[in-house]
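Heads up, one of the protein chains got dropped from this complex, but the rest are sitting where they should.
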Amino acid sequence: MSGPFTMRQRLRFQDCDPAGIAYYPRYLALCDAVIEEWTESVLGISRGRLHFERKLGLPTVHLEADFVAVSRLGDWLDFKLCVAGLGRSSVSLIMSVASEGSSRFDIRYTQVLIDMTTMKSKAWPAEWRARLEDVLESAP
Amino acid sequence: MSGPFTMRQRLRFQDCDPAGIAYYPRYLALCDAVIEEWTESVLGISRGRLHFERKLGLPTVHLEADFVAVSRLGDWLDFKLCVAGLGRSSVSLIMSVASEGSSRFDIRYTQVLIDMTTMKSKAWPAEWRARLEDVLESAP
Amino acid sequence: MSGPFTMRQRLRFQDCDPAGIAYYPRYLALCDAVIEEWTESVLGISRGRLHFERKLGLPTVHLEADFVAVSRLGDWLDFKLCVAGLGRSSVSLIMSVASEGSSRFDIRYTQVLIDMTTMKSKAWPAEWRARLEDVLESAP
Partner (left out) sequence: MSGPFTMRQRLRFQDCDPAGIAYYPRYLALCDAVIEEWTESVLGISRGRLHFERKLGLPTVHLEADFVAVSRLGDWLDFKLCVAGLGRSSVSLIMSVASEGSSRFDIRYTQVLIDMTTMKSKAWPAEWRARLEDVLESAP
């Protein structure tokens, strides 16, 4: 597998604010759903098993977001997720979101694999590292 | 068109609570997404246009829910929505939710069409009434 | 201690929908915050300790809600919670919510104490039963 991971979600009533446009904390929840599917697809383990069986977590330690244009109730949003970097226990992700080809927002994440019992970072297991290297984007 | 309206949604991390199971206020948001698609499919108007162009709303005035079994992170939920009754300006809906064939919860809603400018109930326009009658379930 | 448990919360931007009024799934989350404080106050244990130390849960198995009047962004909501009934492992709660003295909505809950490791109901420990009996409303 290679290239960006893609997923489509519709902007729902629950995602919109009294101004009638997307409420950005809900954007983060929609992006998190994409990362959830990506984890299962790329690492080969569901988030449920990651947490409850392996007692691991993948918290966000840093994020930067640029909101380019507003989204409205009912819009279909196309999420594209790329792996931009890989550290001993961290991963850099870039989420680009568009609707009908025009950009809505971009988020850069740094996430760190942690052991939930100690809350300390943990080096990527070899199999997961290999899977992440497979989808790591070469620098543009 | 006839028979129940169906939709499948996956239970996400954002929908689960620290006990690791579905957080029931999030269930209501997932059901609302189903009602949103149902509105567009059955009434033939998107919720966006309903609110912003027609200045109408369809608030819930009564609901009753029975939670039969818990749902867990990653479960695929099958939502089934039936029209159980129709009044001058109201509609009774029954949402039944199952996963892999076993029941999770059921909600009965009464919703009322209102004019958002006056916040008063409004009789169903003839076209919408006809569409609702088409999908109204005969009493069991 | 006796009488209803009360708490005030403001209706936030995040709680409102594109129609500019309270989004009812968010109402349930606000009520849940009240039940959370009530648990700590009446049972004498925080929900965190209830779940993580005692491995107990208090899921809702039934709820009925009546929405009487809409709430708007910025409204101060007064939540009043009463214990209406007590079973071997269940409790019936009545939440009444008003703003500036006029009713907005009422919810009746049935919750059941469960052992999270078996997901089976569990009789109230004697101390908690005594505390609940202290606040049980006499029938009107």
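For clarity, chains are labelled A, B and C in written order, and residue numbers in each chain start from 1.
We take it that contacts are C-beta pairs under 8 Å (C-beta built on N, C-alpha and C of every residue); 3 or more make two chains touch, one makes a residue touch a chain.
Everything numeric in this text was worked out from a predicted model, so none of it was measured.
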Contact set of the excluded chain (shown chains only): A, B, C
Taking the entire complex into account, which one of C:Arg8, C:Arg72, C:Arg88 or C:Lys120 touches the absent chain? C:Arg72
Note that chain A touches the chain not displayed via residues 18-19, 21, 24-26, 28-29, 32, 48, 51-52, 57, 59-67, 70, 116, 119
Missing-partner contacts on chain B, residue numbers: 13-14, 16-20, 23, 25, 73
Pick out the residues on chain C that sit against the missing chain. 12-14, 20, 29, 32-33, 36, 46-48, 51-52, 72-74
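Basically, only the chains that are shown with their structure count from here on.
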Residue-number overlap at the chain A/chain B interface, same or different (half cut): same
Chain B and chain C: spacing of chain centres that average the CA atoms, whole Å: 24
So the centre of each chain is just the mean of its C-alpha atoms; given that, what is the distance between chain A and chain B in Å? 29
Which residue numbers or ranges of chain C touch two or more of the other chains? 18-19, 25
